[in-house]
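Only one protein chain is missing from this complex, and each of the others stays in its spot.
Letters A, B and C mark the chains as written, and numbering starts fresh at 1 in each.
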Amino acid sequence: MAESRGMFFKSAVVASYALMLAPVVMVIIISFFRQEIISFPPEGLTMQWYVNAWERREFARGFVTSLQVAAIATAIGVPLGTAAAYALARAKLPGREAISTLLLGPLAVPGVVAGTALYMFYLRAETWLDQDITATLSGLVAAHVLLTIPWTVRLVTASLQGMDRSAEEAAANLGARPPTVFMRVTLPMLRPGVVAAALFSFIQSFENLELTLLLVGPGRTTLPVAMLSYLEFRMDPTLAAVATVQILLVTAMMLITDRFVRLSRVI
Amino acid sequence: MTISRRTLLSGSAALLTAAATGAPKNAVAQAGGQVVIGTWGGDYGELLRQLIDQQFTAQSKIEVLQDIGNNSPRKSKLLAERQNRRGSMDVSCLSDSDTYQMMQQNVLDKLATDRIPRLGTVIEALRKDYAVPHIYSAMVILYNPSKVTTPPTSYADLWDAKWRGRVGLSDILYNYNTAVAALAGGGSMSDFGPANKRLMDWRSLDVKIYPSNEALATGLKSEEVWLAPMWLARGYMWKKAGIPLNHVVPKEGAVPVVYEAAVPRNARNKDNAWRYLNAMLEPQAQIGFAERMGYVPTVRDAQLPAELAREISLTEAQQATLKTPDHAYLLQHTASILDFWNKDFKG
Amino acid sequence: MSTLVLDRLRKRYDRTTAVERVDLTAKQGELVALLGPSGCGKTTTLRMVAGFIAPTDGRVLIGDRDVTQVPVHLRNTGMVFQAYALFQHMTVAQNVAFGLEMRRVERAEREKRVAEALRLVRLDHLADRMPRQLSGGQQQRVALARALVVNPAVFLLDEPLSNLDAKLRAEVRMEIRALQQRLGLTTLIVTHDQEEALTMADRLVVMERGRVRQIGTPEELYENPADVFVASFVGNCNLVAGTLERPGSFRTQSGTLLPCTSEAPAANDGLVLALRPERVTVTPGEGAPGDIRAQVTAVTYLGAQTEYHLDLNGTTLRASRSTPLHDDPLRRIAPGEKLTLSWDAASARLLPAETETGDET
Partner (left out) sequence: MAALVLPAALLVFTLLVAPMALLARISLNHYSPTELMVEAFTAENYIRAVADPYYQQVLATTLGVAFLCTVLTVLLGFPAAYWLARMESNRKSIATILTLLPLLVGNVVRSAGWMALLGNEGGINAALRALHLTSGPLQLLYTPGAVIVGITAVVLPYMVLTLAAVIESIPRQAEEAAANLGATASTVFRRVVLPLSLPGVAAGSVLVFILCMNAYATPLLLGGPQFKMMAPAVYDQFVRGNNWPFGAALAFILLVATLVLTVIGSMALSRRYRG
């Protein structure tokens, strides 16, 4: 049917993807420009910004930190969120609406607001507990788990709603106790939802800037924060080179993920 | 699928263990401990690293960690953390007005003069008991010589109608731009009264505001604007980067800026911090900053090559007319200055 | 109503051929069934007629008009989908009215025709319901009404009964047939159910792996299957491999001789004898010498019919007959006992054995 679609449809699809991908493509292009202050057309092409990006250790370190934080936050947040979504969908909870609003809350609060509030809260907690929280990995991970909860609850709930419950009933009928039913039947059936939740949780954590801004510490800066810090002081194409490498790595990661779990069937 | 899931799980388990066992707060630990420097990124941070940190670590075995950010968030962090027993920075690099404000807020420790032997070489006028002056420069007028044939001589010349739409300002320097307006309007560093009218005049002359110094550089490069009040040091850097620029020191007297370093009261590694401040005053490091960034040394024994000195320093006469900010006045009015800048001037 | 002509219709995908050269003419008012196992290309053929799939070669003609290049919405075919594809966000009446709206039929006329169509399928009392409030059979009838109300040139049904239970299926089958005949609709129906095809269709097209195996009336197909596939797919059939030893006598692979007077289609060996189970007459007792005798291996009681599984010295056959009465000795036949068999030697057909050559790869 696609061939019979009208001009508006086609141009909207093209415009939509152009809008999403244009800045990404642009970043890749300018990473090769020779001049320090970006202007078109380029005065020449060079790889020097890649060298520079490599020498600035904060980017490589930031990438590793971001990966680490995103992986741990996803590993903690997705099980918590999945459990909560399951309880919300199946248990008879008093105040279900309120709890589900609470769990979606981190999505509604602006990142800079939540980040500032959390930073001040952490500082108070440090005094009470006499323990470092800001600028520690645990403090950062905890904040990022917060980011993963609403996405997980959202996506797993959608998955639960679309699920045929007869398989669960069959398992119970065959003698499985509720936890077994959950682990052996429900969870595997929810897999697309859970994988989608993990993917989005990872994305939310990996690219987060606002919530992270005040919670990072020296030697433990995430990649987006390292990039903003760099951009604040320099506009040369080093940032573009870092981003290009990041785009390549991320694309490779997604292609690998896609081999195991078809992304098109998950999202 | 099973395999991949298992690998995924074991991978995340490993990460979790790493998190639980609590890797030390900073990855690498040196024998002499560490020192955390709250600093700007970009060239400044890079030069700190090249000119000070490397040698410092080699000599003292103290690891230097940079906490990079702009001065505003750094100030906010210092203020937010001041009630805490342990802060996140050992040394905080800030401009002179910022350190004054932090001192007023009781954030900074008094300098341990005995631990910073090189304090004795600091230019008298720049000495303070709560911060070490690291580098300084002054706000001059940069102009594009191919477009501006009769250069301005004073800040007030920036209001000449023939430069309509050709004057550029950096948004982050709002308080200095306001000071320029005050001086041009006949005010002083302790009286910004005339500034507001001048700012509104500027606005009607289509002055261009750029979000950062770097964005202003782009505007100068593309010849979108021809004139800008800016640090002489920046002008020097930009000239080196190929932007056609000359500078004049205004008749009213240039507003100087001193970039300083101070130690918060709740710094974790104070001993290391004092040593670091001392290292910042070493002549070689000072000359390095001058050569690479165009800032003038703050110590008497750092001899610049004559050519460089001509480009970045002020003459004795010019130095005599410097309009040093009245920090107390600024602090009292900073909120209203920002408000006027945001709402009336820009809005 | 018009005739429908498929002229050398073919659909190739990258590597596979979904439909290989279908030629078919459905006369006005004729009901033609496309019959075959899943994946045989019958649905692809139907969808090419409707215009959802563009053929690689060949033409589709409705009446005198070549519609091969005509987009779906201008073809004026009325299609009933397998899962009905009712618009879940519209009421029954809105669903039925949709096609008329598209044809810009005036409101008053539209309402009249919607009411008529719903009366035709006996759903006029449910006009304001939403589809999800209806039973499967009711939804089916909405889909019928929706397709019929526009007076389509060709009526297309894609496995229309597969989502109904057995009893309802038989009922709806008769209803559709009656409606189709009353309205004189040129109809193409896709089904994998041979019983459905035999009872409803004027003519059948048996397809397998993209090829047409045989086209004919139900009777022609049943009595005169062109090949082993058709014989086995249309109705039940005993298929026994062997050779024609001499005219009138077929030797099975296990050596048993079976009477058969039909002509061999090709060489005398490599043949298959096709014999419908209901043509085999079974009698209890020894019979006369020279009669064919067989041992009963199983008896299946099917209510009206009873089926006997027989072993003839290594050759297996099935026979079926209307269940014998209580006092008939056959009623008490049990596995292990012997029976005498007979059939009209002319009703056993000889077919070439299936060869795998010539199939698409």
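Throughout what follows, a residue touches a chain if its C-beta (ideal position, glycine included) is under 8 Å from a C-beta of that chain, and two chains touch if they have at least 3 such contacts.
Just so it is clear, the structure is predicted and the values come from calculations on it, not from any experiment.
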- Message: Considering all chains of the complex, which shown ones does the missing chain contact?
- Response: A, B, C
- Write down which of B:Q54, B:Q105, B:T153 or B:S190 is the residue touching the left-out chain. B:Q105
- Note on the structure: Touching the hidden chain, out of B:K75, B:R198 or B:H247, is B:K75
- So that we can see where the missing chain sits, which residues of chain B does it touch? 72-73, 75-76, 79, 104-105, 171, 209-211, 218-219, 221-222, 224, 331-335, 338, 342-343, 346-347
- Where the unshown chain meets chain C, residue by residue: 50-52, 71-79, 81-83, 85-89, 98-99, 102-103, 146-147, 150, 156
- chain A residues touching the omitted chain (full complex): 1-2, 4-6, 8-10, 12-13, 15-17, 19-27, 29-30, 38-41, 80-81, 83-84, 86-88, 90-93, 99, 102-103, 105-114, 116-118, 120-121, 124, 142-143, 145-146, 149, 153, 158, 162, 178, 199, 203, 206-207, 209-210, 223-224, 227-228, 231, 235, 239-240, 243, 246-247, 250-251, 254-255, 258, 262-265, 267
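Just so we're on the same page, only the chains that are shown with their structure count from here on.
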- Find the most central chain, measuring centrality by the gap between its CA centroid and the centroid of all protein CA atoms shown. A
- Find the geometric centre of each of chain A and chain B from their Cα atoms only, then give the gap between the two centres in Å, rounded to an integer. 34
- Centre-to-centre distance between chain C and chain B (centres being mean Cα positions), rounded to whole Å: 86
- Item | chain A and chain C, separation of their C-alpha mean positions in angstrom | 54
- Identify all positions of chain B at which a residue touches two or more other chains, and write them in rising order. none
- Task: Provide the residue numbers of chain B that touch chain A in the complex, in ascending order.
- Result: 1, 4, 11-13, 15-16, 18-19, 22-23, 25-28, 36-37, 40-45, 65-70, 73, 77, 80-81, 83-86, 88, 212, 214-215, 217-218, 221-222, 241
- Footprint of chain B on chain A - complex, ascending: 36-39, 58, 68, 71-72, 74-76, 119-120, 123, 126-127, 130, 132, 134-138, 141, 213-214, 217-221, 226, 229-230, 232-235, 260-261
